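What follows is a single structure, written as structure tokens, with notes after it.
Just one protein chain is left out here, and the rest sit where they should.
Now for subunit A:
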Amino acid sequence: MVGALIGAVEQGLIYGIMALGVYLTFRVLDFPDLTVDGSFVTGAATAAAMIVMGYSPVLATLVAIVVGFVAGVGTGLLHTKGGINPLLSGILMMIALYSINLRIMGWTVENAVGRPNIPLLQSETLFSQYTAWATSLGIPVEISIILFAAVGVTVVKLALDAFLKTEVGLALRATGDNKRMIRSFSGNTSTLTILGLGLSNGLVALSGALIAQYGKFADVGMGIGMIVIGLASVIIGEALFGTKSIVRVTLAVVIGAVIYRLVLAFALRIEFLDTGDMKLLTAAIVVLALIVPGKLGETKKRLARKRLQSKSVTKGGTELVNHS
């Protein structure tokens, strides 16, 4: 059980990077970007393919980020230059990436065009290199990966926080907030939207590249429902920790991603549930996270109203008594 929990936290932290990407588009840019299902796999496929072809895991991971960025730019161009609605732009890019991902993985085999998966069991990965280094320092394997993931996601979170406070970052936030306003202050909303989508999908691809190395395989289907998982993390995090400031929300989103994994880990221990039910569970968690906070707020308001009413009734009562 403890092992499963540690695994869930490790995964949660790595998926947290993806959730930060989703936060950047859905919340900051107010752009529901569905590219994520594709670009997550693109990151995994690029990293895995390059590692199998003998490139260093570090370089493979960096290239994965760049390829993810390009995918996001593609979605941005479809929307801003092509005038296609945001949801459809993302869906189109996502479906296009499915084929592209097969092709990327196909590069590793000489006489095949596409390839649906790449195992990394025998290959050096960021994680295998790192754990070897950590053990040599005497850090036990059980906590070394958690440490690695925590430091990694923290660096990404702080970098994102810092970026969102730069002049370009402010313009990007204003683009999601009030397009008319930022245009009147020389902000090119098209460029900013494209930049935001690029950065977001770069993060998503980074997360994919890391998950592929963590799980020792890349698979063309590993991105299905990724956007919902990202959204679940964002919503859970925001519901629990609020949205007071950027610094706080980005932390909330990462913790949300970890909580999501933990909930899933617990749910899968229920006997009649199978790993195949994961997507159904995910959908259920998001539905709950979307509905419950709203309903709770309503109940709170209703109770408050009732209390107020009962107060005014007693007040009226005493007045009547006084009159008589």
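One rule holds in what follows: a contact is a pair of C-beta atoms (placed from the backbone, for glycine too) under 8 Å apart; a residue touches a chain by one contact, two chains touch by 3 or more; residues count from 1.
In this text, contacts and distances are computed from a predicted model.
The chain that is not shown carries the UniProt protein name "ABC transporter ATP-binding protein", picked from "Phenylalanine--tRNA ligase beta subunit", "ABC transporter ATP-binding protein", "2-oxoglutarate ferredoxin oxidoreductase subunit alpha" or "1,2-phenylacetyl-CoA epoxidase subunit A".
Within the full complex, the residue among A:G43, A:P57 or A:G187 touching the omitted chain is A:G187. What subunit A contributes to its contact with the hidden chain is residues 162-163, 165-171, 173-174, 177-178, 180-189.
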